[in-house]
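One protein chain is absent from this view; the other protein chains keep their places.
We call the chains A, B, C and D, going by the order they appear; numbering starts again at 1 in every chain.
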Amino acid sequence: MVAPIYIIAVALGLAFLLGLLKSSSTNLGSLLMLAGLAFIAFVSGQWLYEFLINGRATEMIFTAGFKPPFSINLRMGMQEALLTTMINAAGLLSGLYLIDTLKKTGINSMTVLLVFVMSLNVIVMTRDIFNLFVFLEISSIATAGLVLLSSKGNAFQAGMKYLIATGIISGLFLIGIIFSYLYAGSLNIDELNAAHIMDIKGGAIAIFIIYVSVILELKPFPANGWGIDVYTAAKPGFSALISSGTATAGLYVAYKLLPLGGETWLPYFTIIGAITFIGSNLMGTRQQNPNRLLGYSSISQVGLLLMILGLSNQLGDNTLFIAFSILISHYAAKAGLFWLSGIVKSQNLEGWAVLRKQPFMLFLFGTFIFALIGFPPFPSFFGKWQLIMELATQENYLWMTLILTGSFIEAIYLFKWLGFAIKLDVPSNIVMKFEWNKYLPVYLMALTLYVIGFYVSPMVEGGAFINYIPLLFVLALFALDFLPVFVKNTISIAGIIYYMVDLFSQLENDLMRQIFAVIFLGGAVLTLMAGYNKKGTRAGFYPMALMMFAGLTGIIEANSMLEFFFSWEIMTAGSYFLIIRGKRSMPHGYSYMLFSIGGAYALLFGFALAYASGLDTTIAALGHITQLTTLAYTLLAVGFMTKTASLGLHIWLPGAHGEAESDVSPMVSAILLKAGVFGLMLLFLYMGTGTEGGDKLLYVLGWVGALTTLVGNLGAVFQEDAKRLLAYSSIGQLGYILFAVSIMTQLGWLAGFTYTINHFMFKAILFLVIGGIVVKLGTHNMYEMGGMIKKMPFSFIAVLISIIVIGGIPPLSGFAGKWLFYHAIIQKGWYFQGAVIFFAGIIAFLYLFKLIHSVFLGQLKDNHRNMKEISPWILIPSYLLIIGIMIFSAFPQKILQPIGEMLSVYFPESLHWEGTKAYTSLGYWDGTTIMIVVMTAFILLLGWLVLMSKKIKKVEQFNIVYAAERPFRPETTHVSYNIYAGYKKAVGFLVTPVVEIFWDSMSALLFDFAGWLRRIYSGNMQNYALHVVLFIVVFYLIALGGL
Amino acid sequence: MIKKLLIVGLLTGLAFMFYGLLISYNGNETLTGLGSYYAQNGAREVGAANLVSAIVVTYRGLDTLGEVTILFLAAAIIGFVLKLKKDEVVEARPVRETSELLTSASQVIVPVIFLVGVYIFINGHLTPGGGFQGGAVIASGVLLMLLANPTMHISHNIVATIESISGIAFVAIGILGIVLAGGFLDNRLLPLGEFGTLLSAGAIPLIYIFIGLKVGAELSNIIGTISYNQNEKPN
Amino acid sequence: MEYIILISGFLLVLIGLWGILSQKNLIKIILGFTVFNTGINIVMVTVGYVKGKTAPILDVISPEEALTSIVDPVPQALVLTAIVIGLGVTALMLVYALKLYQDKKTLDINNFKDLKW
Amino acid sequence: MDYSITKFLWTLLGLFIVLNWGMLMSSTMRRIGARVSGRFGIPWYQPWIDLTKLYSLKSQVSHGAMFFLGPVFRLMGGVGIFLFLPIIYGSDHWSNYSFSGDLILILYFQFFGMLGMALGAGEGGHPHSAIGISRGLSQFTTIEVPMTLAVISLAIQYQTLSISDIVAAQQGGFTTWTLWTNPLATAAGMLSLLGAFGHSPFNLVKAPNEIPIGPPTEYHGVFLGVLRTNGAILHVAEAALFMNLFFGGATNWVELIVKTFLIYFWSVFVGTVFPRFRIEQSVRWFLKVPTIIGIIAIIIFL
Partner (left out) sequence: MFIAIAIILAIVSIAGAIMAIHHKKLSVAIIASGLVSLTASVMFLLLAAPDVALTEASIGSGLTTIIFFYALNKIRNNHD
């Protein structure tokens, strides 16, 4: 065991030794520096190992051989070992990363770096407040010096700003130290903490000064312009170290000093943390420079951690876990991002598209972004989960709201950035050169995130049961990404089928989950089959698709809320990547992600309230929410409704589904939307009826569902883009489902299930086929198509059957839904909603006709004369689904009766079966008979016509009577563009994009506010110093003004 | 103007805070806390007559090491800052001829100044003064040399070598403290000797020598770097 | 006496801050810092002062006598460190100011706003 | 559930009666219309002549499979409504196949023929087909709104959606008809009927003058014969549906003939009085007057 004191001794000794070297021997110097950094990393790592594995007791280091408080002592415990290991690892990697720059600037800069890292170690370890001051000064000076590694002219300005601000802060810190010494008679932090000098006025002020200095060192918003500029001006390699190292150490200082003032000071930490978290994130939304953006993001994360420290008395034993998991995510992700920034070398966010040249780096970039936002499986996910749960237990809703709001704002700019990287044109002027010393640190940080995430997950209640097997499969596909499509497709399908079989054995007696398992995994197999017609490797598609399916599976399997939320987020991440693959998908993927995250936070809030109600982590906790019951249910419903794209939350869907790739659209439409349905169903089952708030909520949701249907269907009517039309149609269909489920009777739920199953089948067919046609014809615009029935008869039949189902026309299964629906409505007494829904249902015919007519009927276009039928790989799954529709249509009772029995556990029976005939108190319906009658009659009538027909003459395309002359150009005779102009005149006001306008103005408001606010960052260093003083005075007047 | 008013307002706020500190300060009647411990035990434990030195070098030796490091850092940073953009053309004034008197006087006085500096840091454990003060005095000697001969180029190598070696020695003594005595920078690795004599207080004089040398070298280095740059001739 | 010195120390701190916050010339701002630091040093030493006692330099080892005769050595030790640190920072600031001056040929603080927002 | 041959034959007979009555009714209406405007009009047997002529025409032009299937779908739509409607109350023979489903089934089966026709005409490739269909669909969406409201009102009133039960509830004399017990629903329903029959003022869809060509021209010969057949059946079936819902149903064929004639006459009568609406006018009109009446019809039952 190497004693921790050698961290200081060796680092300083080496630093002094470096001064002996000739200024030309930079190679030797850099070797020595790296050796020094490696050594201190080794020492701290070895202590961490001791504590983790051998459970060693905390070690105290007494300098000069005297016991504290008479001499300075250092502490090496679990926490210190962990943090110093983090700092030293970042230091070592930064040193490696910066090696070329350091060699260029000379040995002095190496010395400074070495001393800097050492000082951070001491800041963490020391238990003496003046010693803390000295080493804080060292780190400040070293920071101001290392900024200059950047050859940019503004580095001096940044350094100067930093020196001025920290000069003021440290001066005041001294006053605080000396007065706390006066009253406590000690400089030892532990003794100071025990001294309770808060009661003396001077002591209270001394504590205030110490606190304000420590907080200011953390660069709280808005007194942090000097810190931001350092992030911006410094070499990214060094910014990484400030962000991961300095922030870590600074936070630990705050943590060490927490007991100094006792609980009365905690709220101030929380408030300042919250302001910093939200304010800095707001600033982040307006940044174009990646380094500055990362700077704001870093500070915001520190704000969040400060908040957590301030809440430590409420979080109890969990504080450290929460803080650590968020800290480590921030640490690794921010370091990784800064290092990446140094590799990309772009001064604006758009330039990051160059990452696409190296997909693996893009993957890492995504990893860091997701880790920062708090997606699974990264540690911050578990930290945030636990944080929100604990806060809810303490009924601390304000902080929960602020934390989630801040996180959301952070997502706004981080995902914009990620979107740029994924979608924008690769800039030609930026070259990414492979340098192992720059790439390796990035790899390691990403690896850290995964490993730590896996490691911390069992520490959260319920986290031990998270099923990582599907994720491992996803990972395997990442590794196999170089293989051709055919192989990967087969592997994926085989894997899913295997898992489905396995899953079914676990889901016995749970019909609801079985149904969704079929939709999710069966749907996965069918939609993946369409992938066989793709060529090449289709890089990145399979891992993402499978990630989405893994998430979906997880939702079904989940027993605890944590598992559910974990899978929910995995699904969101996977689907985001799938959606954004489309050619013009960037804005749509972005809005999808923002709505998803907003929804996820609503869910999180709801889960937290459920957890707080009974400290129950299972999903069943949703059944007995006693804290803010109505709000909890509303939030959960809203969370799920973002996925079902209900009115108000639907604006992401048309673009996201419309612009996605041809086989992604069916995945995200037919399958993914059902995740929201599943969630809503779970929620409503646990919620039950009869609770006052719940019933009101259901009533509102009923209306929302009805209006969603109306808006969705109307929106579809006026589309000229085939896929968008289908997307709007999905909104409408999901509105039906929401409405049906909200009815909360057996009939309503049966209708809901019928719609769910139907929508799954027909929307998969439609998106597959229409998607295939769109690709084949090279246009989304329906008015540029036409006459495809001759070229693609199989597609036509598939689409025809689908639209009959959508329309609810007997005898196909769509009618089953309609029938159940109206009976449910009338039994429930929701007449007007029913009328709206019915109206919407007829409107559906408008778009259905438009779709099939514009694409398949009318005049064939000249440039499409040589078109062939779409790929059999698209038609096969479509026809398999048609078989499904036919079975469901002919034997609805076979499927609906078991569902009804399952539902009768939860609801009073309102439907009974006699053979194939269903009865309600209002009427009856016999799907099988209808099928027989209609089919018989149809065949007879067809026979009648065939019998009566004489010689039928086939005519040429233009053989129509058209104003006494025959037209020759198909364009003039294919009436398809804006065919519902008259209708638009009459009811078009209903499709005014009110919701879009609302969200647009919300975001404009946010950006304008951020733009206004950021004017405080005037760039004038004196103003920044003024901010610091202002911060102190305002804080003082608030905290102690009355004293 | 508004800004000035704001500043005045803020300073008033700070004054308000200081006023709070002031009114709760009653002046110390007796020695309490840490101070009383050092007063009672410092001399016995460490063996230095000058308790400030005892604290600076031994009890709070780590601070002192940090402090030396800060100067070292400052020197290093100034070193590489002024090295940056070396090719920049600096218009220097023609160097004024120094008077004969100053030149010859400096040749006499500088060694004396150095001696005084050394005296101050060697006796740091007995009398007021110590490594920093002595170092500062040595630096002023260097300064005088520079004044006497502005074109003189202080040999970076010599200064840096002194600086580094004394720094390393400082750390090495600290480590020896762990090996031979109670902990890092423990002065008792050498016998405490007879109280009040030059060779007492264990390793304090030794440490102070290195601190003095180091501080002197660092300060000289800073001054030298700045002045060297100043006198750089355009070429 | 110590009150007067303490007050003047605090006043120096405030004057120094006034200089830092109000002056436009970088050199003046740095001068403000030295005044500010001097004020802090005065405050610190004053806090360690014990009425009517002498410097913490002992003639003989005599715990009882030492206890009653000397002022608190700890703040003095701290100030020693602080002074040296202050010098380091001041020197560094001056060099930065020099560099800024070379860059823009001005010392006016309002001219160094390349980084903002 | 009776799938026997006898049942089938009885239904076929009913269909035959309805077809002939439908043709007679249409010629009568046209005569009345002609008389009102001072013309002589067609002979009452004109539809039979037309139909015979159409079915025996030798020339037949097809644009493709869907074009061919369109009329079949259309006829199936009309026949289907008849099949699922208990046409004579209390009669086993004439209840057809109404045991398959209730009122909801009939409401939705209306779309069957419409859709088929639309698709068939669409394949014809004639631009006016698309225009006509788009107008028809547009208008249809709003026609159905008052109809739905009326049906909901009835469902609340009678607590059933079974047509037989609705008719049963109206037995007991003239005053127990829905017309009197729920006049608002009846009003809404009858206004909706105007649109459904597509007479003036809601006949822009067929637009006999502005669009003289289109589906009726593209479809000729046997196809047109099938369409005409359907027209006759559909008119009677629709009228019979309204009769069942609002006017006490019919217990025998005579009652049926009288009531359906009056219902049909109502639509023609209105048509001769009002000028034709443009499409957005009719859409707006249906969303105003009849819809409000329908809403009130529900409110009074809440």
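Just so we're on the same page, a residue touches a chain if its C-beta (ideal position, glycine included) is under 8 Å from a C-beta of that chain, and two chains touch if they have at least 3 such contacts.
Here the structure is a predicted model, which means the values were calculated and not measured.
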item	value
Where the missing chain makes contact, among the chains that are shown	B, C
Listed residues B:17, B:49, B:169 or B:223, member touching the removed chain	B:223
Contact set of chain C toward the excluded chain (per top definition)	1-2, 4-5, 7-8, 11-12, 15-16, 18-19, 23, 25, 27-28, 30-32, 34-35, 38-39, 41-42, 45-46, 48-49, 53-57, 70-71, 76, 79-80, 83-84, 86-87, 90-91, 94-95, 97-98, 101-102, 105, 107
Hidden partner chain, residues of chain B it touches	50, 52-53, 90-93, 120, 128-130, 132-133, 136-137, 139-140, 143, 219, 222-223, 226-227, 229-230
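The rule we apply is simple: only the chains that are shown with their structure count from here on.
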item	value
Higher-contact pair (C-beta pairs counted), A-D versus B-C	A-D
Separation of mean Cα positions, chain D and chain B [Å, integer]	106
Whole-Å separation of chain centres (CA-atom averages), chain B against chain C	15
Chain A and chain C: spacing of chain centres that average the CA atoms, whole Å	50
Per-residue overlap in chain A, given as positions that touch at least 2 other chains	130, 134, 137, 141, 144-145, 175, 179, 181-182, 187, 1026, 1029
In chain C, residues with contacts to at least two other chains	13, 17, 21, 47-48, 74, 78, 81, 85, 88-89, 92, 96, 99
Touching residues on chain A, where the partner in the complex is chain B	3, 5-6, 8-9, 12-13, 15-20, 61-66, 69-72, 105-106, 108-109, 111-112, 115, 119, 122, 126, 128, 130-131, 134-135, 137-138, 141-142, 144-145, 148, 151, 175, 179, 181-182, 184-187, 200-203, 205-206, 208-209, 1026, 1029-1030, 1032-1033, 1036-1037, 1040, 1043
Contact set on chain A toward chain C in their complex	130, 134, 137, 141, 144-145, 153-154, 156-160, 163-164, 167-168, 171, 174-175, 177-179, 181-182, 187, 225, 229, 232-233, 286, 1014-1015, 1017-1022, 1025-1026, 1029
Touch list for chain D against partner chain A, complex	1, 3, 55, 57-66, 68-69, 71-72, 75-76, 79-80, 83-84, 97, 99-105, 108-109, 111-112, 114-115, 118-119, 122-128, 130-131, 133-135, 137-138, 140-142, 144-145, 148-149, 152, 155-156, 159-162, 165, 213, 217-218, 221-223, 225-226, 278-281, 283-284, 287, 294-295, 298, 302
